[in-house]
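For this depiction, one protein chain was excluded, whereas all remaining protein chains were kept in their positions.
By written order: A and B. Residues from 1 in each chain.
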Amino acid sequence: MKHYTNIFDLKNFDLTVSEALALKSDPRKFVELGKGKRIVMLFFNPSLRTRLSTEVAAANLGMDVTILNVGDSWSLEFEDGTVMNMDASEHVKEAARVISLYADIIGIRAFPGLKNKEEDRADKILQSFKTYADVPVISLEGSTGHPLQALADAMTITEYNSSFRPKVVLTWAPHPKPLPHAVPTSFIRAMSQMDVEFSITHPEGLALDPELTRGIHVSYDQESALQDADFVYAKNWATYEPYGQVADGFDNWMITKEKLDHAYLMHCLPVRRNVVVEDRVLDGSQSLVLSQSENRIYAVQQIIKNLLEE
Amino acid sequence: MKHYTNIFDLKNFDLTVSEALALKSDPRKFVELGKGKRIVMLFFNPSLRTRLSTEVAAANLGMDVTILNVGDSWSLEFEDGTVMNMDASEHVKEAARVISLYADIIGIRAFPGLKNKEEDRADKILQSFKTYADVPVISLEGSTGHPLQALADAMTITEYNSSFRPKVVLTWAPHPKPLPHAVPTSFIRAMSQMDVEFSITHPEGLALDPELTRGIHVSYDQESALQDADFVYAKNWATYEPYGQVADGFDNWMITKEKLDHAYLMHCLPVRRNVVVEDRVLDGSQSLVLSQSENRIYAVQQIIKNLLEE
Partner (left out) sequence: MKHYTNIFDLKNFDLTVSEALALKSDPRKFVELGKGKRIVMLFFNPSLRTRLSTEVAAANLGMDVTILNVGDSWSLEFEDGTVMNMDASEHVKEAARVISLYADIIGIRAFPGLKNKEEDRADKILQSFKTYADVPVISLEGSTGHPLQALADAMTITEYNSSFRPKVVLTWAPHPKPLPHAVPTSFIRAMSQMDVEFSITHPEGLALDPELTRGIHVSYDQESALQDADFVYAKNWATYEPYGQVADGFDNWMITKEKLDHAYLMHCLPVRRNVVVEDRVLDGSQSLVLSQSENRIYAVQQIIKNLLEE
């Protein structure tokens, strides 16, 4: 593994999940591994869980951390061959190479604009850093995926599963703002690597990228889809076709205790209470959202460990 | 002590002051205590002294530090049961619980709005984090108090006092902007714990919360109030009734060398020179403002030490 920007970058998915869970029981076992090394985290968008869990993970490995909020520095140019006489003061070629001189790993968060599908699918910022950096790049959520979240999600399902082959359902849920496809995309990819009965439910018109969902059972009937589920992953996403719109009129897709029945509720957070999921679920014992957040530490710690060891 | 958001949270005021002063002579004595532990400081408002002194204190205890300026992350919802379809993207229930997964102590700075007295008295942000966090919460200045400042102030008086029972006067001073009541409130509480002759002087109309000042001598005549004082604490505050107004027309309440006579001058900083206190005082040997700032390190270090040990 040279970079970690897609959950498919993992050479051995199951081994990574089990090693990450092992770290959880002895977080500072490898505290000498990262001594004198540094991760620079570049945030083009705000962060709470990702930033904090990565700081904790890096400290557990003895590493130093730099947080760069992009507003602290400059506007970047990403196109090749540009005559840079406009706003951008530095080309990503220099930025990525220079940061590589000061960092052993670069983490990057860069959300999609949700205006232009092709542009978002290119995941320009993340891909540019992968191209020009001389050190490993970790996605702290890009346009097309949030692989650290998906690894933590897989760990959480592994921890809480008591079935032979659990039923996992990803359900669309309402939200007042247009949200990226990164989290559902990475979750779907993660589920393809696990021995689970996986399906997706969403209102008609909210289909995800058909390449991504090929071969997966998709239902427009949330109630029947959730029947007998062991894990229900609630997540909003904006429309894929036409691209980037808020889907109104589906308030009744909110996850309630009744719909959940005996299943565990998963969500990547932040969650809008009583819009995406009702209070009763989030405040009850079926919610795994805090476990998912806690596993973010060991997910990124395992990734950093693997990258440092290679 | 479970949290430290009020100077009355201290089980033993005198012992805390003396232990904090002992730390000052050997700051890194307990550098192993905080190894592998982290304080997350959440700033809803700017900070210089509080941030830096806490960073130094944490490092003296071997702890890691995360600074979160709230602009870096999200807008929070504090009300119970809200349908979160407006601006706030995360409820404090999740935020406090999630940060608790990544932190051993949470520090919070959240100033009052000075628009609505009842709202400010509820100290909503700090109290919400106390309610939902699973780790100790330290006030880095809330709406209703600045208990770290007051502990540093008590340490400073203890260090510089040479009287049997020193005369300490809190005097209102002018300021062009409406300022919170947090610092005077905590200072008044601290003085109630010390063996001092304490009084307050302010212009008529600038009375503080009557519950807070019950039993304390209050004078509208600054000159006579300062007579024979050993320590003069200068501080502006906005009106309490009506709430949150700047009091104009009292420029002559500025502290001058003449008014101070032989007393020490105290102020929490930042101070507006030649408005609150004249240059001659701040540049002279009677000013204790730098000692107060230095003691901020050992005040917060003692509090963190106590919280880690419990």
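The criterion applied here is as follows: contacts are C-beta pairs under 8 Å (C-beta built on N, C-alpha and C of every residue); 3 or more make two chains touch, one makes a residue touch a chain.
Remember, predicted model here, so these are calculated numbers, not experimental data.
Q: Based on the whole complex, identify which of A:T82, A:N116 or A:T256 touches the chain you can't see.
A: Looking across A:T82, A:N116 or A:T256, the contact with the absent chain belongs to A:T82.
Q: Tell me where the left-out chain touches chain B, residue by residue.
A: Answer for chain B: residues 28, 31, 43, 46-49, 51-53, 55-56, 59-60, 69, 176, 269-275, 279, 282-283, 289-290, 293-294, 297 touch the chain left out.
Q: Spell out, residue by residue, where the missing chain touches chain A.
A: Residues of chain A in contact with the hidden chain: 36, 38, 40, 64, 66, 68, 72-74, 77, 81-86, 89-91, 93-95, 97-99, 101-103.
Here, only the chains that are shown with their structure count from here on.
Q: For chain A versus chain B, what separation do you get between their C-alpha means, in angstrom?
A: Distance between chain centres, rounded to whole Å: 39 Å.
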